[in-house]
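These notes are about the structure you will find just below.
All protein chains but one are shown at their positions in the complex.
Per-chain residue numbering starts at 1, and chain names A, B and C are given in the order in which the chains are listed.
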Amino acid sequence: MSDAHDTPGCCDALAIDPAIRRDALARLRSIRGHVEGIVRMLERDDVYCVDALKQIKAVQGGLAKTSDTILRGHLKHHVVTAHERGDDDAIVAELMDVLKYR
Amino acid sequence: MSDAHDTPGCCDALAIDPAIRRDALARLRSIRGHVEGIVRMLERDDVYCVDALKQIKAVQGGLAKTSDTILRGHLKHHVVTAHERGDDDAIVAELMDVLKYR
Amino acid sequence: MSDAHDTPGCCDALAIDPAIRRDALARLRSIRGHVEGIVRMLERDDVYCVDALKQIKAVQGGLAKTSDTILRGHLKHHVVTAHERGDDDAIVAELMDVLKYR
Partner (left out) sequence: MSDAHDTPGCCDALAIDPAIRRDALARLRSIRGHVEGIVRMLERDDVYCVDALKQIKAVQGGLAKTSDTILRGHLKHHVVTAHERGDDDAIVAELMDVLKYR
């Protein structure tokens, strides 16, 4: 623990919240199954374009919701305390890399 | 089945283009591996939120490009000929369901 | 110029549908007022970041719906007939430039 505190951006201090991790994991496993379903769909030569597009859109929605869950936890557990820890510049820079338009 | 081939808007006539299907399939298989990687990442209790967010964003980008590939093929092979087939209202309605904002 | 009016694929043939144009125009005028409101909001030095972000998000929603309206009309009036006119390659290429992910 004392060693960990000497490591910049140490893993323990900023690890994902356990409840959020379990929720995100369940969502990602479901998404994995959904993607597997689209792979099987595309293995058939009579698949219709719009059916594939609909399924991809559904997966994108699932990923966006998973992302929201993790982001909310990150804000709550790590970002609002960044100034106290003193890593606020790094926290903001890396978060904007993920959130920015392009 | 032989009748179906003569029916405007029939399943065979509107199946995805083979080259596009192979391209989309290769992309989706890669995405499936990427999602599997995120699942394994989230199975570790020291995963960092922003690392998970970055991976999810990468998958979203991969899905968007796959979607573009299929959409381009659908426009080229099915949408531009819809008026000739006579199924234009249905083609536009189902495509807008996929493309519209919400 | 007069000849051009008789040529399939000419400017008139592919002009926006009048009803859709009127609808899009009304939406854009409303959006113009909304943007003007955000400009005035940002002219005050006590504006709160999240209030500005909310207003920008609302304008983005309005633009997306206007875009959907025009897109639906474009598909219905111009894209589904492209193969008959013979400009299908150009129609698909320019539409994908607008629709593609990046």
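By definition in this document, a residue touches a chain if its C-beta (ideal position, glycine included) is under 8 Å from a C-beta of that chain, and two chains touch if they have at least 3 such contacts.
Values in this document were obtained by computation on a predicted structure and should not be read as measured data.
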Could you tell me which of the visible chains the hidden chain touches?
-> A, C
Using the touch rule from the top, list residues of chain C that touch the missing partner.
-> 11-12, 14-16, 18, 21, 24-25, 28-29, 31-32, 35-36, 38-39, 42-43, 45-50, 52-54, 56-57, 59-60, 63-64, 66-67, 70-71, 73-74, 77-78, 94-95, 97-98
Touching the unshown chain, chain A contributes residues 61, 64-65, 67-68, 71-72, 75-76, 79-84, 88-89, 91-92, 95-96, 99-102
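Note that only the chains that are shown with their structure count from here on.
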Residue numbers at the chain B-chain C interface: does the shared fraction exceed half, giving same, or fall under half, giving different?
-> same
Quick one: which chain's Cα centre is the longest way from chain C's?
-> A
Overlaying chain A on chain C by their Cα positions calls for a rotation, in degrees to the nearest 5, of 180
Inter-chain centre distance, chain A versus chain C - centres from mean C-alpha coordinates, in Å | 32
Between chain B and chain C, tell me the centre distance in angstrom, where each centre is the average of that chain's C-alpha atoms.
-> 24
For chain A, jot down the residues that touch at least 2 other chains.
-> none
